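All protein chains but one are shown at their positions in the complex.
Residue numbering begins at 1 within each chain, and the chains themselves are lettered A and B in the order written.
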Amino acid sequence: MKPKRAVGDGIISAVIKICGYSSILFVALILFFLMREGLPALWDVKPSSLIQPRWYPIEGYFGLLPLVMGTLMVTLTATLIALPFGLGTAIFISEIAPNWVKVVLKPIIEILAGIPSVVLGFIGILVMVPLLRKFLDLPTGLTAFTGAVLLGLISIPTIVSVAEEALNTVPAGYRQAGLALGATRWQTIWGITIPAARSGILTAVMLGIGRSLGETMAVMMVTGNAAVIPAQWDSLFRPVRTMTATIASEMGEVATGSVHYEVLFLIGIILFLLSLAVNIAASAISTRQRKRADRILS
Amino acid sequence: MSFLTAKRSGDKVRQTVGFNLLRGITILTVLPIIGLVAFIIIKGAPALNWEFLSTAPSNGMKAGGILPAIVGTLYLTLGTAVFSIPLGVAAGIYIAEYAQDNWLTRIIRIAIINLAGIPSVVYGLFGLGLFVLFLKFGTSILSASLTLSIMTLPVIISTTEEALRSVPNSFRVVSTSLGATRWQTIWRVILPQALPGIVTGIILGLERAAGETAPILFTGATFFLPLLPTSPLDATMALPYHIFVISTQVPGMPVSIQYGTVLVLLIFVLGMNLIATLIRNRARAKRLW
Partner (left out) sequence: MKKFIITDLSVRYSDNNESLRHIDLEIEANAITVLFGPAGGGKSTFLRVLNRLNDLADVDEMKGEVLFNGINILDKSIDPIALRRKIGMVFSRPVPLPLSIYENVAYGLRMAGERDKRKLDAAVENALRNAVLWDEVHDRLQDSGFAISGGQQQRLCLARVLALEPEVIMLDEPTSALDPVSTSKIEAQLTELKEKYTIILAPHSIQQGARMADFAAFFLMGEIIEYSSGQDMFLKPKDKRTQDYITGRFG
């Protein structure tokens, strides 16, 4: 055997190994640079003032509360909207639709997944905003609700594809057992199939939430960007501002290294940690389910 | 034997109602998507002509074409491809073929899940901190491409891994028993079989990168560029950013140009989607195993 091949092989294997570790490197880099630019905010601004209800950087108010609550309100509403439609569609596609319908529906959902969020924001501004203003008699159509609807639309493909896959993974034997016991297909779906797929469905929901959390452009374009705490009963139909939109809209105008700049990075750290938590939770759920299934089926 | 023919009316009714409810929900979900795309096509098609695609904007963006934005998006997509494809595919090969089942591999997987979940605007911040400022690349195609590449990595890594794993293990065993090294087996047998899946994943990843706005906001995108970019260190216009600005910050913007620009981006992105789907379907049909 030629020694040259062994050396070439060794070099290639080493390069591949380094590339394999690269994702750890990048996560570390991202965290490092976020902290490098953002942690100083904790020194330059009194931490207690970060939990104030006023976000008005020009006059030195860096209260993050309205932004956090804006994010929460829009994300939660978006999830509430997306869940029934996303899960309903997933169940329909997986359990009820005939094959030819599946073949038509799945590409359409994929098309939605591929539409850039700025395009959805664009339609939101030009179509939804005036519509909402007219039909709900609001002073402006730029509201949390508008953003939530768009976000819901954006997270539907994620929910549909993950949930549908979870339902598909339920062994055919389960369904057949249900039918053999005299249950209708409907009863089998709700009594057997969905419970069997529940961790996959839960994962789908969490990933959908994660998607909503991280969305920037669409919300920025339609939520009105008013950094107020959504505390009134109709706040859903008033302008609001999310953390992501704050960073995107204000970063262009801050001086590098200023306090405002640092606080924006701090918000970035918060978003990083939030999405970290959601995604780790989602993957923990799906791994736990897989392990249990392996134990049963082997 | 009347129980065989008796109608279980209660359950049957519930089922019919339930099925129709879900059918309705699905229609309600799908209709807006079709409506949206159709709407953009109808409103944007009138603006599409050769002049629109090949000339630069004029009159403060309110007239003329969108060539610089199209070119910019192409450059950014190319730049992303250059960095993310080799790194992503190699990392996917590592996880699928070399990595052992230990804690280190678990950490790598967690890192990939992480990268996949980071909000796009946070990537923008990261790109700003590392590439624009620290490495002093400035607001440039280079900075934006590098940022988009890291964002695209998880997609490419995951689909590469999945494509490799779907190749039957028997090939690996047989190849090894004939005296091939691990890399020879990968290069000559496994990778070629996994290629369609890998290419599909790459296209889907690049499609997302092409449509993203937030990561390029502070790392490479500009609105007004008198000349086309000539080097990777130049800033550039880009379709997503252009759409954002002309729909929110330019008063008196002709609606037809707005829709036309959106349509161009949509065609670009959905075209890539279509190609990826065609590749995937064709490969599935041709599969030997």
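Methods note: a contact is a pair of C-beta atoms (placed from the backbone, for glycine too) under 8 Å apart; a residue touches a chain by one contact, two chains touch by 3 or more.
Everything numeric here is computed off the predicted structure, so don't read it as measured data.
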Touch assignment to the omitted chain, from B:F19, B:F39, B:Y98 or B:F171, lands on B:F171
Touching the hidden chain, out of B:F3, B:W50, B:W103 or B:W289, is B:W289
Considering the complete complex, of B:Q184, B:S256 or B:T277, the missing chain is touched by B:Q184
Across the whole complex, the chain not displayed is touched by chain B residues 170-181, 184, 188-189, 192-193, 288-289
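By definition in this document, only the chains that are shown with their structure count from here on.
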Dist(centroid_CA(chain A), centroid_CA(chain B)) in Å evaluates to 16
Interface with chain B, chain A side, in the complex: residues 5, 9, 12-13, 15-17, 19-24, 26-27, 29-30, 33-34, 36-37, 84-86, 88-89, 91-93, 96-97, 105, 107-112, 114-123, 125-127, 153, 156, 160, 184-187, 210, 213-217, 221, 244, 247-248, 251-252, 256, 264-265, 268, 271-272, 275-276, 278-280, 283
Per the touch rule, the chain B residues reaching chain A in their complex are 8, 11-12, 14-15, 18-19, 21-23, 25-26, 28-30, 32-34, 36-37, 39-40, 86-87, 90-91, 93-95, 98-99, 107-108, 110-126, 128-130, 133-134, 150, 153-154, 157, 181-184, 207-208, 210-214, 217-218, 240-241, 243-244, 247-248, 255, 258, 262, 265-266, 269-270, 272-273, 277
